[in-house]
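Omission of a single protein chain aside, the complex is shown with its protein chains in their original locations.
Take a look at chain A:
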Amino acid sequence: MSVLLALDTSTTAVTVAVHDGTRTLAERSTLDARRHTEILAPSIRQVAIDADVTPADLDAVAVGVGPGPFTGLRVGIVTAATLGHTLGIPVTGVCSLDAIAHEVLVAGGPADFLVASDARRKEVYWARYAIVEGRAVRQGEPAVAKPADLPQELRGLPTAGRGPVLYPDLFATPLDVLDVSAGALASFATIEQRAGREPLPVRPLYLRQPDAMPAAARKPVLP
């Protein structure tokens, strides 16, 4: 048995799970887009208690690396990185959209679907998935876009994530997986690891540059 702590802060849910390589022993998700910092650590403590494990029992950490709103996303990633370093255990990155897609797969979802999550600023993070040999396989890199700019053919697909909740007129066929579940993320990470597929680095998928303008020439104050 290998004990995996999984967490994700890329969506509205602050989600934590302990997984034993076969099943999720405990999971806790709190919907609150503004208090990631406050909620995450107490959730980790509680989930460990619920699963009856101590920090020393952990063998690995898996963390959602987004894409997601940056400030919240970093809370999960720095927590996972610091835990891994402190406990001397490996940390693996998972694309958060893949964790949502995995949950769609497990729930018996469609063979061809979209995941579109909230990117703020009237945009979504999105990726398309196809079920291939019992896996939800991402078709290309995750991207960020205004929903209306996505081709009709994509927007018409069944869509998981908060995209359809925020833009119901643009995504016609919502699926009911809205946020990341750490249990699904743990299960996905376990399957990927067993299949020998390379995890993502433990770095945020920002997909956007910081918006800052280089200092402009000085404006005179005199008329």
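One rule holds for everything that comes next: a contact is a pair of C-beta atoms (placed from the backbone, for glycine too) under 8 Å apart; a residue touches a chain by one contact, two chains touch by 3 or more; residues count from 1.
The working rule: contacts and distances are computed from a predicted model.
Chosen from "Electron transfer flavoprotein alpha subunit apoprotein", "Cysteine desulfurase", "Periplasmic chaperone PpiD" or "tRNA N6-adenosine threonylcarbamoyltransferase", the protein name that UniProt gives for the omitted chain reads "tRNA N6-adenosine threonylcarbamoyltransferase".
Note on the undisplayed chain: of the listed residues A:V3, A:V18 or A:I39, the one touching it is A:I39.
Listed residues A:P55, A:P90 or A:G156: the one in touch with the omitted chain is A:P55. Considering A:T15, A:S29 or A:T79, the position touching the chain not shown turns out to be A:T79 (whole complex).
Against the chain not shown here, chain A presents residues 35-42, 44-45, 55, 70-71, 74-75, 77-83, 85-87, 204, 206, 210-215, 218, 220-222.
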